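Quick one: the structure is below, and I'll ask about it shortly.
A single protein chain has been omitted; all remaining protein chains appear in their positions.
Then we have subunit A:
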Amino acid sequence: MTTTLTKAAQPLARRPLHPYRAALATARGRTGLALVGLVVLAGLLAPLLSGHGPTDQSALALAGPGTPGHPLGTDDLGRDLLTRLLYGIRADLGIIAVAVPLGAVLGCLFALAAAAHPIADTVVQRTFDLILAFPGLILALAITAVLGPGRLPVIIVIALAEIPVFGRLLRTGILVQSGREYVTAARVGGTSGGRILTRHILPNAADPLVVQFAVSLTVAVFIEGAMSFLGVGVRPPEPTLGAVLSQSMPYLAQAPHFAAGPLVTVTALVLGLSLTAEALNREIRR
């Protein structure tokens, strides 16, 4: 038992990693990051990886995978599927990368406004209720009806959906943290209100937001896909993952490879983001 344990040369408390880095260094975090990285890289390098334009048509329609010049085959209009997939990722990422941060920033700004005054709090809370009262797709259809299909409505829908999520989360965080003793200590210590907010409250309320950000990216992939699939997203012929999937539906029986590309990609992206979010969440909750 313990008597046998003599002074083992134990690694003397090596400097612990930042929790986020520790989270991403776990198996779960690494797998997630690798999957996300793979998809993102494919999207970024789209022009280099494919020899065709995303809307270039050839005489070969619905060619199978392995066709010379078209490794994933072609679609019903003879467009190269690999190219459309890669450019689809690119379009998706472009939307998500704008929409989610936009929603997060706006949500946080609302939460900060809510923290400033009880009346502002009520106004913000009811606004959030209003947004949440609309089911996501109804909201999407309504906005598209006003603005017409395209990139902008998708961005707006995703951002709108994320605003209350981030807003509520940060508001809760601020309320919890401002009741903590160290905030009282800072107040008695003469620290100004602004500095208490930026130095004491926000850094301690930020953890759930980081996790939420990864979760929201996942949700955004879905929203974009669903909107394109329903034809209220990015205007064809520009490819997005949802649009390619939607287009493949009639041919599911004779050309399953048509749908395979976007399905696998969305799965990899969502899985990667979820794993990353979960890894962060586990580390933070400790």
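Here is the rule we go by: contacts are C-beta pairs under 8 Å (C-beta built on N, C-alpha and C of every residue); 3 or more make two chains touch, one makes a residue touch a chain; residues count from 1.
Simple rule for what comes next: contacts and distances are computed from a predicted model.
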item: Protein name, per the UniProt record, of whichever chain is missing from view ("Aspartyl/glutamyl-tRNA(Asn/Gln) amidotransferase subunit B", "ABC transporter ATP-binding protein", "NADH-quinone oxidoreductase subunit M" or "NitT/TauT family transport system permease protein"); value: "ABC transporter ATP-binding protein"
item: Sole contact to the chain not displayed, among A:T55, A:Q125, A:S178 or A:T191; value: A:T191
item: Touching residues (missing chain, whole complex) on subunit A; value: 1-3, 5-8, 10, 16, 180-182, 184-192, 195, 199-200, 203-204, 286
